[in-house]
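Omission of a single protein chain aside, the complex is shown with its protein chains in their original locations.
When the chains are written out, they are named A, B and C in that same order, and each has its own residue count from 1.
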Amino acid sequence: MDIFFGQLFTGLSIASILLLVALGLAIIYGAMGVINLAHGEFVMLGAYGTWFLQSQFGLPLIPCLLLVFFMVAAAGWVVESTVVRFLYHRPLDTILATWGIGIMLQQAVRLSAGAELRYVQTPEFLSGSIDIAGVGIPSYRLFILALTAALLALTWFVIQRTEFGMKLRAVTQNREMASCYGINSARIYSLTFAFGSGLAGLAGALVAPIKSVAPDMGTNFVVDAFMVVVVGGVGSLIGTVVSSGLLGSGTAGIAFLLNDTLAKALVFLAVVVLVRFRPQGLFVDQRRR
Amino acid sequence: MSKSTLSRSKPYAQLAAYLLFCAVILAVPSFVTDAFLLNKFARYLALGLAAAALALSWGYAGILNLGQGVSFGIGAYAIAMHLKLKTSPVHTGSAGLPDFMVWNNLDHLPWFWQPFHSSLFAVAAGILAPVVVALLLGSFMFRARIAGVYVAIITLAMLAVVNLLFIDQQAYTGGFNGITDLAWLEAGSVTFDPYSPAFYYLSAGALSLCLLLGLAFTRSKAGLILQAIRNDADRVRFFGYDVAAYQSLAFAVSAGMAGLAGMLYAMVLEFASPTFMGVPLSLSMVIWAAVGGRGSLLGAAIGAILVNFMQGSLSESFLDTWQLILGGMFILVVVFLPNGLSSLIGILADRLTRPARQTPDTALAALSEAPRAGRTPS
Amino acid sequence: MAYLELHGLEVSFDGFKAVNGLDLAVERGELRCLLGANGAGKSTTLDLICGRTQPTGGRILLDGQDITSAPEYRRARHGVGRKFQVPSVFRELTVRENLEVAHSRHPGPARTIRLFPGIRLDRRIAEVLEIVELADELDTRAAFLSHGQTQWLEIAMLLVQDSALILMDEPTAGMTIQETGKTSRIFQRLRGRHTLIVVEHDMGFVREIAETITVLHQGKRLSEGSIRQVEEDPKVREAYLGSGGISHA
Partner (left out) sequence: MTFTRRNFLKSTAVAGVAGSVGFPHIWIKDSGAAWAANGEIKVGVLFSLTGTTAVVEKSMHNATMMAIDEINAAGGINGMKLTAIVEDPASDPATFADKSNKLVLNDKCVSVFGSYTSASRKAVLPVFEKRKNLYWYPTLYEGRECSKNVMYTGAVPNQQQKEFIPWLVKTFGKKFYLIGSNYIYPKEENNVCKILLKELGGEVVGEEYVPLGHSEFGSVLNKFRETKPDVIFSTVVGDSVIALHKQYKAAGFSPDKMPMASLTTSEVEIAAMGGEYAAGHFTSAPYFMGHQSKENEVFVENYRKRFGKESVTHFVSEAAYFQMHLFRKAVEKIGKGDITPIAVRDATAGLEIMAPQGKVKVDGDNLHCYLWPKIGQAQADGQFKVIQQSSDWVKPEPYWAYPGQSCTKDGLKGA
């Protein structure tokens, strides 16, 4: 019985990591239609930021999280105002431009922080495991689960219950019309992009202690996050949550029954079928043509 | 000259440009004899063919195929299987059985490897297998009127699946190492040593043939309808065209050409590896086509050749920073030159012949617009 | 058995019935005008006939065949041509290329792949070009045409397509008086050889071309007949005049 519970938790944990990384992408892609292939690199920047703060200033993980959020958000702002700003009417070109940004960020980090793998420490009180129903559940993963839920709530609150969120939704519906009502849509876009990038940085910081921190760690994050957002439905937060749950537990389940390679292949196949039959995603309703 | 004569001369100018390019690449071996350089150029031409194939489906039909590596890889593996069967295994000893099969404890050649003893079958499979895969995937997607970003996502996911399966089935595909130590292709009396002018002519000939056939295809009515589909797929349906059939057609022709490019690439490198079906290479092809000019097969081919040539020479001289330069270049071209370098020439030519007429950039907005106006996160 | 028959046609979007049990019969070669206030379901009816929208109820019979669930391109091959309210042409292609696409006698891919055919304009297209006076814009990209010219181009493409049933959605919107006059002369010549359904607001234009008029109201047929009968029909008066004067017509 405890194996089942252990497996259930593993699925939940994978899902939470997927959601953590996909959240920032959901905001940027959902709200602005910008396909940011450099999203993985922002996750990497978050991880390296944490390593830098820990190794140079000895800051424990928790305070690092906040600092890293703003550092990577600033990086996102710079990227948006220098490059992405020109591409809002050309969604497919953003794929190429952001891929170019990704390559540059990777090489810049490789030159500055070196190509070696970097070590990020888990905080002392979180490095153990807690016995629940006879199974050792890693407490750090519980921490990630809790924090992801909190971030989700924060994001939902910002989008639905704040003035910035209202403006963002207006600009998403119709950028030109929103500008007519005095909303500075350019600034809203920059803020949104920074917010999304900050979330990615936070994901990187949280994931760093349990994954390996290397200049090219971003690539496989961005492919999975992209799948989660598209399957969940463009611009639908609930969709992103449910689809990361589905894809996460699916991967974990198949990996336990078969092996990890087939798990990855089958989940990708599931994405192909899901996008084919529900292109607009699980939670966006049919729009009248 | 008045507008109409200029435009009537346009198709001939384009044909002349294609023929000139073919002449230039076919003339190279007469004044370049360094074996190493010939091999390198042959490789760039093969990649040029892959980019041209992508320009056909993306530039003309608006189908952004992020999984071009699937067709490219299948072509590469088809010819590699044939050439592997022709080499006598040195390290494992058992007669005729490829080394990776011995390592994976296979005692006989699997049935689907048998036909690859014949080079004709291998070459045919290298082109037709990608076409069949493209037709299946094409109708699977286009019957459901999938477009824009969703096509990109599905092709990317298919690429990941194919890559994973090729790596996993090590006994039959050589797994992560791929198929190495290949013999040289023989056709009649000619053996195509990848360091000989003969191979260069094969590569240049294939590129020229495909460019001219591609030009003919795009200049035909079918090509025109594809451009109309890219412009407004729904409107085309109301004129009685089965849009899904046309999109699958463009997708399949592009896959066939990419399969041929994969074959040339595997032969020039003398091995086939799952990295041919990796995300980075497929995305690079998209970038080469964008840099060269996705609207024209020749532009995309030239884009691929230039970028790879620069990448080759940059990575030697700027060991640490070549990736920075490359990434920067991609951004500049995509942001400031939406139609790639070839449009640069077009713009310059415009400036010279008459005052620049500001062409509205609406064309790009219509480029299979992603459903951006999705509902905000609720 | 009329050429086109709609039986209890119905379509609802989230409960709102844009077309609500519509019955209509149009004879071969007839020119039928569809009138009605905004939101009466005129354009939606054209959408249902040409297949742009799938109905939630009822049946569509064209020349005796049930095309209710046929895809757009199969209906187009049966002879249905559609001009849209917002003029929709291929903006990136030249006028010549737009017309060549519209010339869809053999739409199958097998027939359209011809090596180096060169785009030659046959007699049909040349004749249409004279009518719509776009002959000297042949190689201009459609994006550069004026609004009026774009309307004419789309009408020309319809003529080149030579469909048996032509659905026109406000063809004279944004046209000058002379252009409207010319459009009505074209429609007069098309009558008989083609069946036309025209959605229009310009009453002057309707008076010139109309034989029978059908007035729609809230997705249903309100009244049908000659222009005089319709104008005197109390139901029409009450539906329109009652809601505050002629300006709403």
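Heads up, the rule we're going with is that a residue touches a chain if its C-beta (ideal position, glycine included) is under 8 Å from a C-beta of that chain, and two chains touch if they have at least 3 such contacts.
Given the structure is predicted, the values throughout are model-derived calculations rather than measurements.
Contact with the chain that does not appear here is found for just one residue of A:Thr82, A:Asn184 or A:Ser212, A:Ser212. In the complete complex, the residue from A:His89, A:Arg110 or A:Arg278 that touches the missing chain is A:Arg110.
Here the missing chain is touched by one residue of A:Ser129, A:Gln160 or A:Ser179, and it is A:Ser129. Summarising the interface, subunit A meets the missing chain with residues 2-3, 6-7, 9-11, 13-14, 17, 107, 110, 114-119, 121-122, 127-129, 131, 135-136, 138-141, 209-217, 220, 251-252, 255-256, 259-261, 263-264.
Interface with the hidden chain, as seen from subunit B, comprises residues 6, 10-11, 13-14, 16-17, 20-21, 24, 28, 31-37, 39-40, 43, 59, 90-95, 100, 103-104, 164, 167-168, 170, 175-178, 180-182, 195, 230, 269-271, 273, 275-276, 293-296, 298-299, 302, 305-306, 309, 313, 315-316, 319-320, 323, 339-346, 348-350, 353, 359, 363-364, 367.
Keep this in mind: only the chains that are shown with their structure count from here on.
Of all chains displayed, B has the C-alpha centre closest to the centre of the whole protein C-alpha set.
One inter-chain figure worth recording: subunit A and subunit C are separated by 49 Å, centre to centre, where each centre is the mean of the chain's CA atoms.
Residue positions of subunit C with contacts to 2 or more other chains are 52. For subunit B, residues touching at least two other chains: there are none. The part of subunit B that touches subunit C in the complex is made up of residues 3-4, 7-8, 11, 216-217, 219-222, 224-225, 227-228, 230-232, 234-243, 245-246, 249, 359-360, 362-363, 366. By the touch rule above, subunit A contacts subunit B in their complex via residues 26-27, 30-33, 35, 37, 83, 86-87, 89-93, 95-97, 99-104, 106-108, 111, 155-156, 159-160, 168-169, 172-174, 219, 223, 226-227, 230, 233-238, 240, 261-262, 264-265, 268-269, 271-272, 275-277, 279-280, 284. Listed in rising order, the residues of subunit B touching subunit A in the complex are 64, 66, 140-141, 144, 146, 148-150, 152-154, 156-158, 160-161, 164-165, 167-168, 279-280, 283, 286-287, 290, 320-321, 323-324, 326-331, 334-335, 338, 361, 364-365, 367-378.
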